[in-house]
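Subset of chains shown; positions unchanged.
Chain nomenclature is as follows: A and B, assigned in order of appearance, with residue numbering initiated at 1 for each chain independently.
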Amino acid sequence: MSGEGRPGGAADRRSRGGSAGFAVLAALIGIAAGTAGFTFVYGHGGSYLHDDPAACVNCHIMDPQFDGWLRGSHRSVATCNDCHTPKPLVAKYVTKARNGFWHSFHFTRGDFEEPIRIKPSNRAVTQARCRSCHGDVVAMMEPAALAPVDCLRCHATVGHAD
Amino acid sequence: LNIFERKQEARTPFFQVAEVTDTTEDPAVWGQNFPKQYERYLRTADQVRTRFGGSEAVPRTPTEADPRSVVAQSKIEEDTRLKTMWAGYAFARDFREERGHAYMLEDQTFTERQAVGQPGTCLNCHASLAVVYRQVGDGDMTLGFERLNAMPYEEARRHADRAIACVDCHEPVTMRLRVTRPAFLEGIRAWKAAVEGIEDYDPNRDATRQEMRSFVCGQCHVEYYFRGEGKRLTYPWTNGMRADDIYEYYQEIGFKDWTHAITGAPVLKAQHPEFEMWNQGVHARGGVACADCHMPYLRSGAQKISDHHVRSPLLSIDNACRTCHPVESEELKQRAERIQVNTARLRDQALDALVDLIEDIGAERENGRSDAGFEAAVEMQRRAQFYIDFVEAENSMGFHAPQEAARVLGEAINYARQGQVALHAPDFSPRIVPRPSEDRYSVAAAGD
């Protein structure tokens, strides 16, 4: 079980995440009060914007994925954002802002559907990221003339061990 | 925003060493461009046995008539009940476990089943024909198909040089998959129209890449019959693809493969309905293609390739199953074998029931019986036999659709034993169940 080495680490990350979590919540009450969403997502100390998975586990709702990631094959090679935000810098922040906004929004409203499932747009972002790291490995599988392969049909668990 | 699409444009076309066109039949030439696929493709000559599949290399002394020095084990010797089921038909003479693609042409050429004189139609699934069709048809593929079907086997055989090759599954250069068998083009079009109400379906135009990963196999791994004078290769799918639907189809056109030697029943032979059975399983529902399991991706050097050593996935479980099922290989093997053993157990009971029925009818026939009870028994044999063969001939021993295989065998047992009852009980008339798409449950479903 690849995650075993790090449970302590997991705990730290959570507790560190804790305070930031409040920041997010605080920010969101603001949103509810009607202030522009983006400013707030940027506003909460930017913890949502750097690549530390702790930023994601600010929300206990992300815990299952975090735990899965700890046990997964990519723990030591890719962070959440490596797979969930596009590479080009601008696009990366747009996506983060968008997800950050919506996740925060839904999180406070609690009106999201469960089990949480990756949205098609974000699934596409993720698959593009697979390729940015594994482009060479899969080059042969995806000749120009052929439709792209759905990596997740077979590799759905690489990011998060079941 | 669509980073995804942008990625696609970035993808490079294949670098060609040797020029390959629509008329390049020799896989060695294609192999210069794709040495890894070619190398694996050649490996289909390997013979390894699994519990219910693979194949065993059985040495034999070559003869004038049959120069093969190695064949696969004989299924009719391993289970002689099959000889009773096929009494009077060529299969009772010679029927072996199938082996790798490398052998398809020679195994067909030299099987003793040729003794009865076969049509050119046989060739459709046993040779590289993508180029041949056009040659024989003066550029017209369908015409070539019709001409080959109409020839005696020996004559058609002269047009074929080798087993299936790259050109039969791929477009040159792009390497896009393609269906090259007219029989499948016609069969799937008829099925889409009759069952799904989709007119003028053309897989080469309308199928997704993922669908093609099964369609290329469905060209040959299917149930078939020879239609009419021209011996046109035909796939009997217009009622659907389940055993019951196909039996119904044969009833409607009043078809029989041969007259049973012991009972005189007009009987049918089912053959390798892998595509049809797979369609009934949860893997197909989950979008899992033949190639996903039988040609799994394989890391070769810096890249992943589709393993062109087409074979039993149980010989490569790590690649064939484990990316989707993160479970130990040994456990996956046991799950598969457990399904197969359950199927084999039921298959045994079904075959015993059928043999009992055949012997009973045979005895009564000696006594010159021909009343209603006798006729009913004969009809039950025809039905039971087809159902059993549908699972027996399907080569995964139930794996492709575990519950469906068990259901079909269960119904076969019901028909075989009812045949015996009809023979011995004065006025018993067997209960025949409507096919699934028309039974009380589907009707209810429609009503839902």
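Heads up, the rule we're going with is that a residue touches a chain if its C-beta (ideal position, glycine included) is under 8 Å from a C-beta of that chain, and two chains touch if they have at least 3 such contacts.
Quick caveat: nothing in here was measured; it's all calculated off a predicted structure.
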| item | value |
| --- | --- |
| Counts per chain label over the entire file, given a single displayed copy of each | A x1, B x2 |
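Everything that follows uses one rule, which is that only the chains that are shown with their structure count from here on.
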| item | value |
| --- | --- |
| Residues of subunit B defined as touching subunit A within the complex | 1-4, 7-8, 11-14, 173-176, 208-210, 287, 292, 297, 299, 302-306, 323-324, 326 |
| For the subunit A and subunit B complex, residues of the former touching the latter | 86-88, 91, 94-95, 124-125, 127-128, 131-132, 136-150, 153-155, 157, 161-162 |
